[in-house]
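Worksheet: the structure to be examined is printed underneath.
One protein chain omitted, others in place.
Take a look at chain A:
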């Protein structure tokens, strides 16, 4: 039983570490939100599951199970809300970026069409 708990908590720590690296290294705010979501769901849930396995069947383990269920409901909702906030706060920049990219694409397609002709 101890070995299973150690393996589960180790996987949780691994996902926490990977999510933190993602938050530090990713280039954009929305991609950082992606890394943070992995850190929230997989890391926390695996660590708490390891603690449940360590404690066995008791009232405190049922409370930890309630924490896990609440995390699975609440953390994606919070991440969704944060992503909406990021999108609203950087709306103009994203719009201009998209327009410039589309303009480049149309230019490229026109050039390619000219080469083909």
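In this section, a contact is a pair of C-beta atoms (placed from the backbone, for glycine too) under 8 Å apart; a residue touches a chain by one contact, two chains touch by 3 or more; residues count from 1.
Convention: contacts and distances are computed from a predicted model.
Per UniProt, the protein behind the absent chain is "Na+/H+ antiporter Mnh2 subunit F"; the candidates were "Sugar ABC transporter permease", "Pyruvate dehydrogenase E1 component subunit alpha", "Na+/H+ antiporter Mnh2 subunit F" or "Transmembrane transport protein".
Those residues of chain A that touch the chain absent from the view are 2, 5-6, 9, 12-13, 16-17, 19-20, 23-24, 29, 32-33, 36, 39-40, 43-44, 47-48, 51, 54-55, 58-60, 63-64, 66-67, 70-71, 74-75, 77-79, 81-82, 84-86, 88-91.
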